[in-house]
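Note that one protein chain of the assembly has been removed; the remaining protein chains are unaltered in position.
On to chain A.
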């Protein structure tokens, strides 16, 4: 343990609220040295919580997760301002494989399982950074959460979309991370399956104490499991609050929870919504 990390810790009794496990402070992210995508984004994720990050297409949700996990580097992106603090240490600029070793695991958008390997091999890969002897036990644990993965012994590329999502979450569990960043787990799933996956996300959080930052288009599903949510637009957080507050917020109701279909109306409203909101 370094001295600096020691100093960063809140002294007992000194501060009422414990420091969040993850704290993103006013970051700016640029791709290819010119494309500015995040413009001063801040968010906190408390230890043991599920926090939802919502927003329209292209708002920068995935970019935020990649900034935290370090995968930004693999896409020629860079955090050019602000800082990201995890477990008392700065992690912006750290290589993605080292960030996994510190306990953050990202389940990327579109599952990204290794399709020319079996499910079991994918799960074993999730445990790549571990050297303890409980890997086999954890494979059983994942099969407990997702029994149908055990039945599918063929190549993972032939699994259904839902099964692939389960495999992607299971693979994340195999790393025994402190925190999982989930990017749109509901993508392409039937409503019934969305329900199932989200109830398992909740279970995982409760049983294993894994902190989860959840990016979603499906705001209703996300707010049903999250304790807290952030809404972002064009690279910034425009609104945040507890899940209940957000659910009851008229604007959120209209744009994120309302009936689907009327694209034009919601687009127009999106603009006024933006103007009215405070900037964090």
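The working rule: a contact is a pair of C-beta atoms (placed from the backbone, for glycine too) under 8 Å apart; a residue touches a chain by one contact, two chains touch by 3 or more; residues count from 1.
FYI, contacts and distances are computed from a predicted model.
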Undisplayed chain, where the name is taken from the UniProt record, one of "Acetyl-CoA acetyltransferase", "Branched-chain amino acid ABC transporter permease", "Carbon monoxide dehydrogenase large subunit apoprotein" or "Pyridine nucleotide-disulfide oxidoreductase": "Branched-chain amino acid ABC transporter permease"
Hidden partner chain, touching residue among A:19, A:155 or A:208: A:155
Contact with the hidden chain (one of A:106, A:119, A:186 or A:211): A:106
Residues of chain A (touch criterion as defined above) contacting the omitted chain: 69-71, 74-75, 95-97, 100-101, 105-106, 108, 110, 112, 114-117, 121, 124-129, 155, 157-158, 171, 175
